[in-house]
Structure formats: C-alpha cells, structure tokens
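Remarks on the structure that follows.
Note that one protein chain of the assembly has been removed; the remaining protein chains are unaltered in position.
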Amino acid sequence: MDLTLSPQEQAFRDELRSWLEENNPGDEPAGDEAAFEFRRKWQRQLADAGWAGLSWPEEYGGRGATLIEQAIFNEEISRAKAPSVANVLGLVMGGPVVIAHGTDEQKQRYLKPILTAEEIWCQGFSEPESGSDLASLKTKAVKSNGEWVVTGQKVWTTFAHEAKWCMLVARTDQDVPKHKGLTYFLMDMEQEGVEVKPLHQITGEAEFNEIFMNEARIPDENIVGGEGNGWMVAITTLMHERVGIGLGSAVQLKIALGELMDQIRERGMEEDPIIRQRVAQIYIEAETIRLNASRGLTRTMKTGIPGPEGSLTKWQWSDANQALTELAMDVRGPEAPIVDDHWTYRFLRARANSIEGGTTEILKNIVAERVLGLPKLR
Amino acid sequence: MDLTLSPQEQAFRDELRSWLEENNPGDEPAGDEAAFEFRRKWQRQLADAGWAGLSWPEEYGGRGATLIEQAIFNEEISRAKAPSVANVLGLVMGGPVVIAHGTDEQKQRYLKPILTAEEIWCQGFSEPESGSDLASLKTKAVKSNGEWVVTGQKVWTTFAHEAKWCMLVARTDQDVPKHKGLTYFLMDMEQEGVEVKPLHQITGEAEFNEIFMNEARIPDENIVGGEGNGWMVAITTLMHERVGIGLGSAVQLKIALGELMDQIRERGMEEDPIIRQRVAQIYIEAETIRLNASRGLTRTMKTGIPGPEGSLTKWQWSDANQALTELAMDVRGPEAPIVDDHWTYRFLRARANSIEGGTTEILKNIVAERVLGLPKLR
Amino acid sequence: MNFDYSDDQQAIKSTAREFLASRFKLEKVRELAEKGEYDDGLWGQIAELGWPGIFIDEGAGGQDLGVLELTILQEELGYACAPTPFFSNAAAGLLVKHAGSSEQQERLLPGVASGEARGTVGVVTNGSAPLVPDADSAAFVVLLDNGSASVVETAAAQPEKVETIDSTRRFFSVGAGDGEALEGDVEGAVQRIEVALAAELVGVCQRAMEMAVEYAKDRKQFDRPIGAYQGVSHRCAQMLLETESARAATLYAAWTADNEPESLPLASSMAKAYSADAGWRVTASSLQVHGGIGFTWEHDLHWFLKRARTDGALFGSARSHRDRVAELAGLARSAAAV
Partner (left out) sequence: MNFDYSDDQQAIKSTAREFLASRFKLEKVRELAEKGEYDDGLWGQIAELGWPGIFIDEGAGGQDLGVLELTILQEELGYACAPTPFFSNAAAGLLVKHAGSSEQQERLLPGVASGEARGTVGVVTNGSAPLVPDADSAAFVVLLDNGSASVVETAAAQPEKVETIDSTRRFFSVGAGDGEALEGDVEGAVQRIEVALAAELVGVCQRAMEMAVEYAKDRKQFDRPIGAYQGVSHRCAQMLLETESARAATLYAAWTADNEPESLPLASSMAKAYSADAGWRVTASSLQVHGGIGFTWEHDLHWFLKRARTDGALFGSARSHRDRVAELAGLARSAAAV
C-alpha cells in the first residue's frame, strides 16, 4: 500500500499545477452567453495544451492518461477553482462512446470538434416517465426511406440549447422486451423537429433543458453501436461518467467546508460544541469519500472495469453535501432565509444531489444487489 | 377539545390513586419464584378490590371500564411503580378473547381463575420460522378420535413455565391458503407432550420461553371461535393487546428520563449543550407519544375499534427508549461498558423494542398501507 | 377527556379548508409568489370571515375565541401555503392583547380584528429587525428586543424589502426605532405566536405528505407504483409519524394557552421545536419521493419546502427551543446554549 504519488504521477500533477497557475482564467463573467463563450475558450486553451480528452487514446487526440492521472486532473481543477469546460458531456461521454462503439467514419467526423468545443454535445436519456427506470423510455424512432424519424420528449439535459449533437437513446422496436428495443443515435440538434425549452429548478436557475422531438430526422449512419444495442451502449457510457469523479467532489466538499468554517469563525461560533461536532462529521465524511474513491480507483485499475464503488461515493457525497449546506443555513441563524450570494443557492441546489445521476434509493439497490448479492425485488 | 379528565374519570383516578398509596406492595423480592408468587398475591389483591379485568364486562367479574379509565389505570400503575400482575396475558388477551369468541361453558370455566391468577395464561403464536409472518406458522393439530394431537414449536412466550393454559394457534388444515387453515386452541400446559425451555436473551436473563409440543392433546371443546377461524380470533386478540398501552409507556419513559437527569446533574453535565439537546428531544418524543396515544384513544372511543394509531406509538416508543438508553450509556462515559445495576440491562434490553410486538418495519408497512393507502408489496 | 375538535371547531376547519381551496388554488399561490404580491381582494374576504379577529374580544370587533381556533386557521393557511398577511397581523394582535394596556388594546385591536389597520412583529437582533413580514402594508410594527416589546408606527420604521427563499410571504427589514412600550405579558404573547407558527408548519407537513403519497401511488417505475417499495413507503410512514406528532404537540400547546397557561412555556417550545424539524424533514423527504419533478420550479412542492424552512427559523430555532425544553424539564440553564 502506497498513498503517495508515483514519480510519473507526481510529474503529471506538477506540470498540470504550474500550467493551471499560469493559465487559469478565474471566475466566469456574468450572463449565460458570456459564461458559455468563456468556457468554450477555456476548453480550447486546455485542448491546445493537451489537457482535453485526458482519457482518450493519443491516436484520437487524447492524452491516454491513467485513471489516477484523470483523478489527479479532477482534483487539481477543483483545487484551482478553474472554470468548467464547455463540452463536458462530449469529453466525458460522447468521445469515449464514439471511440468504443463508433465506426471509423464516426471517429473521423466527431472526435476533433468535441475536443476543441467547436461542437457541443448533450445527452438525451431521461424522460418524464423514465427516471430511474431508464429502459422504459418511450421516445420512438421509426425508419422511413433510409432515415429515422424521431418523436418524443427528453428531460434533464444540460447545454441542450448550446449543443450541436445529442446522444439520444430511442425505442426502435416496440415488439421486444424493454431493454432490447433501444438504439443509440447521434441527433443533430440544429433542425426543424427539435425544440429546446429551459427547465427551471427550485433555485430559479435553468441549469437543465427539455428537448421536444417532433418528427426529427436522423440519418442511418448516425447510429452508434448498431440498431437495438442502445441499452448496452448507454450503460457503458454511464459507467464512464462516474470514474474518478469521487476525488474531485471530495475536494469541492472540503473547499466549501473551509468557506463555512470562515463564516463560523467570523460569527464567533468556533467554540460551539454542537457546531464543532457537525463540522467534524462533515470533514470526516469528505475524507472517507476521498479515501473510498482512491480505493475504488486502485481496484478499477487492477480489474479494468469500474466497480460499484462509484455508487458508494456518489451516495456519500450527496448526504455530505446536503448536511454541509444545512449546517450553513443553521450557522446563519435567524437570517438564514434571506437570499445571500451563494449559500442559499447551494442549499436549495443540494436537494437534487440525492436524485440526479442515480437516486440514493437506486444506488442502495445497486450496492445491495451487486456488492452484497442480495436478491433483486423483481 | 378538552384534555382534562371528566368528573367520573377524575373520581376513578383519585380512587385508584389512594387505593394504590395504601396497597402498593413496592419492589418485588429477589428470585424468579418468589417474585412470581409476589405478583400472584398482588393480582389477587387487585382482583378483590375490583381492579383486575378492568375492561371486562361486570357480568364476568370485570369493571366494564371505559378505554380512558383503562388508560388512566396504566398511567397510574406506571406512576406508582407498582409491580406487574402475574397473569398479564390472561387479563389482557385471554379473558377478552374468551368473552368475545368463547362458548358459555368456556366463559364459566376460564374467566374467574384468570382474574384471581389461580390459572396463569401464556400465548403460543410466534414460531422460529414465523415471526412477522404469523400466518405461515407450522405447528400442526390433527384430529384423532375426538381430540386434537398437536406437534410443533412456539417461541417468545412469557410465563410459559408458570402457565396452566396456552392460547395456541395451530394449523388444522394443510390444504387451504395460509390464513385459512388455522385454529385457536386453549391448550393445557400440564401434560406429557408439552415441554417448556427457558429462552435466554442477550441480557443474560430468560424473560421468555420456548414451548415444544410433541403429540400434545387438546380436547375438541377447547377450540375458541370454531375450527378454521384461528386467524380472525388471533388478530382481534392482538388488537386488544395495544389499546391504551401508549400512555403507560410514555409515563415509564418520563420516569426513566427523570432518573437519567438525576445522573446528569450528579455528574455536573447539566450545562452540556449536546446532552441538553438529546434530553430535550427524548422528553418531547415521550410527550408526543402520550399525546398521540390520547388522540388515538379519543378516536377509538368514537369509532369503537382500535385504529392503526397503536402502531405509531409503539414505533415511536421503541425509537425513544433506544435513544434514551443510548444516551444513558454516553452519560456514563468511559465507564459505560461496566455492568451496573440497571442501565446496562435497560440498554441491552431496548434492542428488542423495535422487534417485539411487531417489528418497526412491519409497523411502517401497516401505517403505509392502512393509514396512507399505499399499495401492498405482494 | 376528549382530544378532538368540538363541532364548532370542526366547522371552522372545514370552512377554512373549502374557502382556501377555492380562493388559493396552487395556480393562484404561484401567481402571487412569482409576483411577490398579496391579493387585497382576498384579504378583504378573509377579513369578512372574521379570521383576523378570531382570538380578539368582541368589544374590539373580534370573535372572542381562543388560540386553539387560531391554530386551526393557521394550519389551513399552511396547508394552502396561502400568501396573506394573516400570521403577521395575528402575531401583532396577540402581543397587543396580552402585553398591551387597555388603552393600547382599544386603540390597536380593532384595526387588527378588522384587518384594516394591520400590525406585524419584528425580532430585533443587533440593532435592527431583519425579517419583518408584511411591514410595508401594516399600520404598526411591534418590535421585540430581548424580552421587551414596543409599538412603532410603520412610517417611522422605514421598512425595506428583503428577498427570502419563501416568496409566498413578503419580508422587510426594519430599523429599531423607539416606540411606546407594551408593559404586559410579552413572554406569554410570544409563546402563543410560536404555537401559531407551529400550526402553520403542521399544515405545510400535511400538504407535503399528501403530495408525496399521491405521487407514490401514481408514479410507476420498474412496472410498480413506487409507493410499493419500502424505500418510498417507509419514508411516507415517517412523514405521517412526524406530521401527526407535530400536530399533537401543537394542539396540546394551543389547548394549554387557552386552558392551562402554566404549561404553555414548555408546551410552546415543544411544539415549535418539533414542528420546525418536522417541517423541514417532511418537505425535503417529499421532494425525494417526487424525484426530479419535485426539483423543478414548475412543480408546486418547493413553495412548501421554502415556507417550512423559513417558518422554522422564525421566533427561535428548533435548537434554541429544545434548550428551553431541557431547562423547563429540569436541567439548569446552559451558558453555551444558543
């Protein structure tokens, strides 16, 4: 067991750190449009310096980084409070899925613009009737003379209004069981049949969109992984989503907790025994998230496939972040209901943590069934 | 709404209080046998003064007391720290079931000796394989020339070693669905085929027994409520069990909390903010148990049948009593593991609170299905 | 003993339920909340029903009923999440009634009872009252400054709008100007206000629970209504436990206010502490049952979630009330207690 970084990992981190010190553009400008252009530019900067598509093989313009290097990257980005990139989903899911399941033509066509953020990607999986039970989705794609005609609705997509391509899972065969009739498409968002509406959340912001498809068209060659294989392709994509996220989220938790401790000291509450217990518990949770994520990483590197540990850290993180933001409200005391610059937003936003990217109930099922081998309730 | 006692209720309580002041025999003597004789004597005393079989109609030697009077009785007995009676199950379940479902002969035969504790009753419902799922019980009763031959095992029976009669539910028909094939018997414990073994719990004490029946005999006339009606009879009995218990348990909680507060003051911990929060929360829980129980009582008196509120108070009580005994351990600090006169026992004993008389999981199911109307998972 | 509403009280409850259901449909609540406004016409109707004066003597134009009847209305107003100045006005009325001189009562209570010269209440923390509901449209503000109360004219108080997470209620900050003191039983009045607030939280819990249960019956995932999974059904059972317990504690506190005032200090803190926790846990739990849709602005649950969190912070946190419970239950006051 060795929790220090290897010389190569060390070198990777140092290179990244000093690069970030010189190039981190700092806070985003106000206004959604401006902020997004800012992220686009930032991603291009990263791409030019070879920091985009970290996990991608070098032949596709990536860096072929190890899982640990990816984790270090997330950690350092969080620590440096660097802005997010414009094309998150393209880099984390779109690229990997095309590389894993795409044709040579598709690789030629799609990968480069993902890296440079020329073309933004979004994800069309969830539907109003299909949240946890993804395989029950209803969006229909019917083939008529060489192209697919898509009708349906998707929700909880990010950046849909900026996106050129949508990773769309739709039902292409009504007559086979749930999981079997699905196909994975790349849908051009710039067309008649696609309408994007902002989806406002309880914070007031519209971080997500709804996509309404009314006879949208997709050429046959935009299928990824073959007709009827959509479930398999989607699942592997989702697995990519979580790898190494744990470490980044642990760092973010500790940064937020640090800000909260400043508040606590400013208010002269640092000797309050109850506040101290709550702060300590959150600190410990953040550390165990970091440590569980690292252990998962080691295991994944040995086995090659991401295990269910990701479910543990995601579940832990949502609990801890909700506890943190509730403590922040309690620290503000009688004035807590007043809308302030960011704690109010964080507090309300945190309610979704135990829902987005797998509800805590589903994560517990995964742990119970896949790790503990308890019987499925089916 | 009126939370004060009516003049009659007031009179009932005053009469009981002054009677208890004169007659409460105080603490039980050491030794199981001595203690049990003590309880027998105490019950006879209660019976002679007309305080036994409170809920029973007067024609059967009871007092025909209202639910509120019964609740007052439980409350006062708890407050006076009076000993328990010897024949609890006979009074609370046996009598009522015979009165509700028994023949005139059965009423003649069984009721009086229950009141006077001449004949002790025990309950033969639970089995090793049938805890929450009572209807799955396996104990078999086969009819052979006019009498029933019983073979099987029962667990978690109290006073079985002292008991003359066992309220036994056994399967008399293998060929009909679970609930249908059961019959309710009164089994004579004083016979060859019945063996009673003590069941030691994690506290070391043996509060419960196991009953092993190997071709035990029961005459046909000892069936209550008719062959095949065992489930219905048993369920109504179980309903009687919980009525008005809530108030008594709330009083007991507050007495225990009072003792704990003495400890806290002795140790100079009364200003500890964390201890104060925990004490207050338990105090509030105890009060809400009392209040929920009272509301349930009012509702039951209007509707005539005990509602599912009993499930709420029992669930609440087990949570609160576990919290109380854990707090007591924490108050004792580093010395908590040392076995003391009674906190250690209470602490370990409390672990069964969320299991005995309906696990918390089952109680939550009952509330979800019967109160909230959520779908059954069957 | 009868732990249930009388027929009259039952009638008040059902009238309130019907009235609010027809006047404050969720679309209406949303319309007002998004504009951050109240509907004067509806307030007029509420005044006609005599609600603002429910606990005020007939002499002053009230109905001469008790705190229990007040909590019935408060619970229903919470159940509807109705944007109205009812609570702030009632709070001011309770202070004038219990702490005001007969002259002050004669001067101020009629306007409170008719709803035409409303009052409101602000709690002063270092020099100003940060969260005073409805101060702009009230005729007077009662300022509470540790233990003492004084009446200030709204004009003099210079209310400034404050944005809170609960946009179904309009809050203002108010500077602590000196006004005329209320010399009477301020504590008793504040405890009654706490009970009224607890009742509102009970109504919020009830509604959030009903929304969750209804959704759990309809919503299917994996070919089953989600309410069939114990992960959801046990959650809903917990909501019921906490809602019923908050209700029981609040009913009891209201009853003591009218019938057994010596028990009110303990009862009011129990009610506020329990209801504040329940309000937050039940609404947050309901959101979890709803999943994604419960997190959207277009769904109405968030009004209740935000109201619950805000009510919980007004007139003493759960923690401070628990500390008072410990005090009154027999543990000497703690210096460190917040």
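Note that the chains take the letters A, B and C in the order they are written out, and that residue 1 is the start of every chain.
Definition applied: a contact is a pair of C-beta atoms (placed from the backbone, for glycine too) under 8 Å apart; a residue touches a chain by one contact, two chains touch by 3 or more.
In this text, all values refer to a predicted model and were calculated from it rather than measured experimentally.
J.: Kindly state which of the options A:Leu20, A:Ala206, A:Met239 or A:Met261 is in contact with the chain not pictured.
T.: Considering all chains, including the one not shown, the answer is A:Met261.
J.: Of the residues A:Ala34, A:Val176, A:Ile235 or A:Ala280, which one touches the chain left out of the display?
T.: Once the missing chain is taken into account, the touching residue is A:Ala280.
J.: Give the residue, chosen from B:Glu76, B:Glu119, B:Glu162 or B:Asp272, that touches the chain omitted from the document.
T.: From the options B:Glu76, B:Glu119, B:Glu162 or B:Asp272, the contact with the absent chain belongs to B:Asp272.
J.: Tell me, which residues in chain C touch the chain that this view leaves out?
T.: 229-231, 234, 336
J.: Which chain A residues would touch the chain omitted from the figure, given the whole complex?
T.: The missing chain touches chain A at positions 1-6, 9, 68, 257-258, 261, 264-265, 270-273, 275-277, 279-281, 283-285, 287-288, 291-292, 294-295, 297-299, 302, 312, 315-316, 361, 363-365, 367-369, 371-377.
J.: Could you please point out the chain B residues that touch the chain left off the display?
T.: For chain B, the residues touching the absent chain are 126, 128, 131-133, 136, 155-156, 199-202, 204, 269, 271-274, 329-330, 333-339, 344, 348, 351-352, 354-356, 359-361, 364, 377-378.
Please note the rule applied: only the chains that are shown with their structure count from here on.
J.: Which chain pair shares more contacting C-beta pairs: A-C, or B-C?
T.: More contacting C-beta pairs are found at B-C.
J.: Starting from the Cα centroid of chain B, hunt down the chain whose centroid lies farthest away.
T.: Chain A.
J.: When the centre of a chain is set as the mean of its C-alpha atoms, what distance in Å lies between chain A and chain B?
T.: Distance between chain centres, rounded to whole Å: 54 Å.
J.: Centroid of chain B to centroid of chain C, CA atoms only: how many Å?
T.: Their C-alpha centroids are separated by 40 Å.
J.: Do you know which chain A residues sit against two or more other chains?
T.: 272-274
J.: Specify, in ascending order, the residues of chain C that touch 2 or more different other chains.
T.: 229, 232, 319, 336, 338
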